[in-house]
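Down below is the structure, laid out as structure tokens.
Left out: one protein chain. Kept in place: all the others.
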Amino acid sequence: MSEKKIMLEARNVDVFYGEFQAIKNIDMKINEKSVTAFIGPSGCGKSTFLRVLNRMNDYVEGFALRGEIEIDGEKIYRKSVKVEELRKKVGMVFQKPNPFPKSIYENVAFGLKIQGITDKAFIEERVINSLKQVALWDEVKDQLKKSALALSGGQQQRLCIARTLAVEPSVILMDEPTSALDPISTSKIEELLQDLKKKYTIVIVTHNMQQAARVSDDTAFFYMGELIEFDKTDKIFTNPSMEKTESYITGRFG
Amino acid sequence: MINVATKNRIKDKLFEYWGVISTLIGVVLLVVFMTDIFMEGISRIDATFFTNSPSGLKPETSGIFPALLGTLWILILTASISIPLGVGAGIYLEEYSEKNWVSSLLEINISNLAGVPSIIYGLLGLEVFVRIMGLGKSVVAGALTLSLLVLPIVIVATREAIKSVPNSIKQAAYGLGATKWQTIWTQVLPSSIGGILTGVILALSRAIGETAPLIVVGAAAYIYDAPDGLLSEYTVIPMQIYTWMPDAREAMKVNAAAGIIVLLMITLVMNGFAVYLRNRWQKKVKW
Partner (left out) sequence: MTQLETTLKALKSSTVEMITMAKIQLQKSKEAFLNKDQDLADEIFISEKHLNNFELRIDRDCENIFALHNPVASDLRLVIAILKVISDIERIGDHAEGIASYIMEMDKKFEKDLFEQLRFTKMYDIALQMLEMLEDAFDREDLGLARKIFKLDKSLNEIKLAAPDVITAYLRNDSEATKQALFLFSTIRKLERVGDLCKNIAEQLIFYAEAKVVKHRSEK
């Protein structure tokens, strides 16, 4: 079996919001082309840590990071790093579907257009390709000019995923992507993840432990800003090493 | 014995009646006023009213041509000055400036400025534009003065419109690698343009009705030609009405009434347009 290379690495990472320390000394290595789930009770820091990976926390007052985050061999918290470039490699899907109030086509094309790409044929190909990857193409191919806001919640979220795929990232970060969706849309997106992981490295924050168990290869359990346990998902859910992990996943707290 | 439930229902009905009556009083007064004006001035409204210059000697042929064009010049100049400045300031304050006590102070002050009596702006304009900058009693000085008046309204309208764009949209844009300016230009502005325009039009329709500041900065009482350049003298419709009113001659009274009708029509059209825009915008952008 070939060794997967490490796509994401965190070393001694601390995160502060002003005086408050939100993340304490995290070390983590994430393999390429896999799905990693971040679980933990509310306020444990899993969303904060996710956002650290594409520097979305830069906009928060008082944010400071110590330690090193490396993505695909590149340290991302150097002054020389252009945040816009980083986000082409590391895409993000949010909890509540947030398509732009534009047409379906324009939504998916947005990421390409802001890079200055004007080749219409190229853009069109990427749009079609992305919509196909999220299994939305057949549903919308005749209505590309229609407003994205007219789609259902599940479709909107798949559109948001397609929008992210259009710029061909290496990593996709997902912050509770299905918590606002109905069960059928949720399961469609979970199936989508199994396909996507063949090409992309996916990190997904989820409140739903069954979801984490279903979709991920590896699971990280966060608690009060610390990484308590990080291991293969089947190990975490059948025989975790740490008692806190066991308490959390068996529902004894949180 | 009247119980509590019945008492409440009576209170409800009383309040409803009071509301209706209050509204009616306002509407009735307005209708009475407008009917009165219409009846007085409608006879003068024909093509010549719009194309003739005012004439002290021949009141029957007096027209509002110079005033009409003056109003147009003022409108366009004021818009050209206040829209870029106001929208730019609004974007800066909402998107770029740091949210600290300085910006809060600024925000309060700008809101207050919108309520300052317009004559104060007139006095300011007189000192700065007419005297210090030496622009004299020109149409550009008038426009600059009115821009000051209108600016706070445009800034506030811009900020409100931008604020109403949900943060999630901006996050999505940043997440895809857009810069701050790209996000504003491609997502925030297009979504808020309706709100901004509505605010701008309302501000401008207020501006064209302002007389006091323009008097102070030198709008002419008696002028017979339309403005021919930025520095030329000018008059505006309210000014013209103001000039005609004290004249005891019957024909002049009719002219004044006709002038009021024209001004009302313009105001109505502008406000109507603003409402139409707002409705269209709200339909398009349903968060």
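Of note:
Letters are used for the chains, namely A and B, taken in the order the chains are written, and counting of residues starts over at 1 for each.
Going forward, a residue touches a chain if its C-beta (ideal position, glycine included) is under 8 Å from a C-beta of that chain, and two chains touch if they have at least 3 such contacts.
Computed from a predicted structure; not experimentally measured.
Every shown chain that the unseen chain touches in the whole complex is listed here: A. The omitted chain makes contact with just one of the residues A:69, A:109, A:123 or A:213: A:213. Touch with the chain omitted from the figure is made, among A:42, A:80, A:118 or A:239, by A:239. Even with one chain removed from view, subunit A keeps its contact list with that chain: residues 209-210, 213, 237-240, 246, 249-252.
What we mean here is this: only the chains that are shown with their structure count from here on.
By the touch criterion given at the top, residues 54, 56, 59, 84-88, 91-92, 94, 96, 98-101, 110-111, 113-115, 149, 160, 163-164, 167 of subunit A touch subunit B in their complex.
Residue ranges on subunit B touching subunit A, taken from their complex, read 166, 168-169, 171-179, 182, 186-187, 191, 284-287.
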